[in-house]
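Inspection log for the structure reproduced underneath, given as structure tokens.
With one protein chain removed, the remaining protein chains of the complex are shown where they sit.
Take a look at subunit A:
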Amino acid sequence: MVRACLIILTLTGPAFLAAAADSTASLIETIRKVSDKGQGHKAAVAAASQLSQSPPAELPSLLKAMNDAGPLARNWLRGAFETVAARSVNDSAFPKAELIAFFNDHGNNPAIRRLAFEWIAKADPAFAGKTIPESLADPSSEMRRDAVAHFIALAKDLAAKDDKDAARTAWEKALSGASDDDQLKLISKTLKETYDQEVNLIQHNGLIVDWRLIGPFDNKGKKGFDVAYPPEKEVDFSKTYPAEFEGMTNELKWTKLTGENPEGLFDIAKLTAPHKGAITYAAHEFLSDRDQPVEFRFATPNAWKLWLNGELLFGREEYHRGMFYDMYQVRGRLKTGKNLILLKVLQNEQKEDWAQAWTFQFRACDLAGRALRPAGNTASLDSSTK
């Protein structure tokens, strides 16, 4: 009887395993179909329940499935992944080696690599201790953040031991990986105060501070958000347009201005005039050495619309609800050569002191949040200090 079972298992084993693999693949495919407003959910609810019962050997498949899934399906798959991983992380069946291989492949999605890293670290805490200090240039912003935190802690420790030179080296290493505002501010403040070393945050962060401006256009009663003034139809820096604001009779023309704020704030009210109920368009030509994805990260307390090469990327009609570093992240695609960035910045007519800001801060990044240098700018992160 046992022999008969063995024969059946031997004959059907590969087919059984293939069926199981197909089953996981089809469950994943069902989940990948979830879409807006709950579309595809009925089937996905059942699929997620089954996937959560998967053996730990399926964890690498779930990671790979998350790699190129959309943001919604990725979270569904993460739910199943974490349920399986939590059940098995302390077992010998936990596929640590496969997860390490996934993590080590920088071609995988940075966020999913980070997820793999955290579960590896739960199974093997020494792995985290070894990996984090080596992650200053990792594509994952979270890996870099941890690496920067490691070198900040090291620098503080060395400073406490009065080893100023080694501490300075650690601070500079931390700077080389830093892209988060809080870490950058701490590092630049310490380098300035302790070593009289200035950090050029504009250079380091890839902030764009030279813009051509045209305005003001009318936004009384907040009516201008959907009005397509001339710059939305064409951007020709040589052209002029009749003023359409508070009875002004002059002609509007593009004016090149450079912000001087060390943190890259481009203060329209200060650089032009503190108009209320007004719109200014800001244009910048970004030179890209290749066709590549870009993430524009910017902040403004004003309403705005953003175009790249004539394509509207996004717009938001919200006034004076705060301004925070990198508060907006909008993705687009740069072509080789000149790329026209056009930003419409709208000011309303609120009278409170805190509602007078008419300003923005804007940078171009890769998809991991690292500064994207325009073609011809060969400055490295290391040269952002002097």
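The criterion applied here is as follows: contacts are C-beta pairs under 8 Å (C-beta built on N, C-alpha and C of every residue); 3 or more make two chains touch, one makes a residue touch a chain; residues count from 1.
Assume contacts and distances are computed from a predicted model.
Among the names given as "NAD(P)H-dependent oxidoreductase", "Outer membrane biogenesis protein BamB", "Pyrimidine operon attenuation protein/uracil phosphoribosyltransferase" or "Carbohydrate ABC transporter permease", UniProt records the absent chain under the name "Outer membrane biogenesis protein BamB". For the chain missing from the display, the contacting residue among A:Pro242, A:Pro274, A:Pro293 or A:Gly322 is A:Gly322, taking the whole complex into account. Taking the complete complex into account, A:His41 is the one of A:His41, A:Lys156, A:Lys185 or A:Lys239 that touches the chain left out.
Taking the complete complex into account, residues 34, 36-39, 41-42, 44-45, 48-49, 52, 71-72, 74-76, 78-80, 82-83, 86, 111, 141-142, 145, 180, 182-183, 301, 314, 316-319, 321-324, 326-328 of subunit A touch the chain not shown.
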